[in-house]
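Heads up, this is only part of the complex; the chains shown haven't been moved.
Chain lettering (A and B) follows the sequence in which the chains are written, and residue indices restart at 1 in each chain.
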């Protein structure tokens, strides 16, 4: 299929700076676009990439100048998404109702319009609100409660008694409610702690593929409303994650730690158990947090300290081998000065007090 | 529901220090407890949290003093677990026998009392002992052998020929027996090594959600009896993990490495291939182990070294920017002293030997 550039400008309500006759055959990013396609450029800094692109036209924000045929809009990403949608229409999964090959307990209550795909398993006394999508292979344990508009992608596992808020979205193979990793050594054997708690996920949370959130020991592990969690993240037992956190891939938060609202945890960060991360704190990539972090602080490094201090240490570290040479040079120079001093004093007949010299 | 404090004291065989009439409506941890609920406090250090709790009563160890209504017991956690169980009874999954919607090979042999939930798949020549629970969506490859009392949570995958001991517990979406990551470059292509081995998991091992244990090249990858493995842990091909290890979340052990008994591996640790970790060694969080670790040693850092040495290096690192300034100040001072020395010798008419000065 193809669209004229004029049709595209009209579709996105944009300002056409070129001939509207230009035929556009697809939409792709700067690096990926082929001749005939339209691309996007959201930032003047991308000028070099824009100069190199093979695209035939570009969607830009108002005010970004280019010699290429362009369509200027207020929101580049929203406009480009519309155009991509024309060339590669996204299909919502076919409505299946409660598919006959799903395994649904007779005691489960399922809301209106909720789709349950084949080979999903829904346990006893589960409650699911309206407008949810439960994809194939999902396992929902006994007594779970889901709000409305929830999406569980294939093979998500909810252990029993999980509480899931409205509009929560959980990606494939994530596991909610496995046992907490708590053991006491008794007679040479590691004895598992109580596993009487559950997981509570508040509204508008999104959880990545293969992420795991363990149940609390006696009560809930809580993920606050609006928080977004990336793939492979581990949230341990009894944690209370605040609202609107961003927790990037492969980060881990150990048992009973808590975060305030709008905390950002970068990739591969580790947070030890029983600490508190204050609101709007930022934990830099790969850092290891061993203590409470005050609200608003940015930390970095393992062990993590204030980001600015850590940058200074990194900078000094890069000079370390040189510092070591300088130190040794200085030692030789001082030894020489001391030797000269001793020689001078001997020549002058001044008595040398070894006691004082040693001091 | 509610219980009187006297009923609770009787339930846990505890010593009541308050009016037994007090009505208790729930049980929750210090931070989570609401008015009317009972909580627990296992340590005098938690006094500030205890002072702030909204709970109406508390379970404490004998000897811990508090002004709150309390029940004193020998084992706080065991007692509290009992009370939580009254307010939020845990339900064992409904017995299903071998569910008709499970897919079980005719050549599989399954022990008495073992539960096979719907949509589990059990391959050819599999042997499963008595009293096991195979949850929905579990995949057990051909030729696997499981002992008694094994629990496999939903969507666990056992590749062919895995050997699983008694009372082993494997959490959802863990994968046992995928191919080892071993390649040889042949003609510009990475050629996969032999994948003829399997995984052997001894008695009483517990394995977390989304953990992976790869098969050996020619023989077994072994997890020793009583070892506990947390979520997202990676144990590579040919490893031999000792008994009663604790391996925390997101740690990885590369190919052919081995550990003694009672080793502790903290979160996000990486252990390189072909090293040995001696018994009771402790690998600190996020450390990177590049060499053998002797029995009993505690290591830290990346690359990992003795924990005490590493603490000294961390402490010195924090002073690095300051050290750098001190070093530069010292350089200027020594230059000044040298200049004075040269001036003095010139004034005294002493010949200056540049050779010696340069030394």
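Operating definition for what follows: a residue touches a chain if its C-beta (ideal position, glycine included) is under 8 Å from a C-beta of that chain, and two chains touch if they have at least 3 such contacts.
Predicted model only: the values in this text are computed from it and were never measured.
Engineer: Fill in the total copies of the single sequence across the complete complex, 2 being in place.
Structural biologist: 3
Keep in mind that, in the parts below, only the chains that are shown with their structure count from here on.
Engineer: So if I superpose chain A on chain B by CA, what angle comes out, to the nearest 5°?
Structural biologist: Here the rotation carrying chain A onto chain B measures out at 120 degrees.
Engineer: Centroid of chain A to centroid of chain B, CA atoms only: how many Å?
Structural biologist: Whole-Å distance between the two chain centres: 22.
Engineer: So in the complex, the part of chain A that touches chain B is made up of which residues?
Structural biologist: 103, 119, 121, 123-124, 137, 139, 142-143, 155, 157, 159-161, 173, 175, 178-179, 181, 183, 188-190, 192-194, 196, 210, 212, 214, 216-220, 232, 234, 236, 238, 240, 250, 252, 254, 268, 270, 272, 286, 288, 302-303, 305, 309, 312-313, 315-317, 319-320, 323, 326-327, 330, 332-334, 336-337, 340
Engineer: Under the touch definition given earlier, write down the residues of chain B that touch chain A in their complex.
Structural biologist: Chain B residues touching chain A: 27-29, 31-32, 40, 77, 80-81, 84-85, 88, 90-91, 93-94, 101, 117-119, 135-137, 153-155, 169, 171-173, 204, 206, 208-210, 226, 228, 230-232, 244, 246, 248-250, 267-268, 285-286, 302, 314, 317-318, 320-321, 323-324, 327, 330-331, 334, 337-338, 341, 357, 359.
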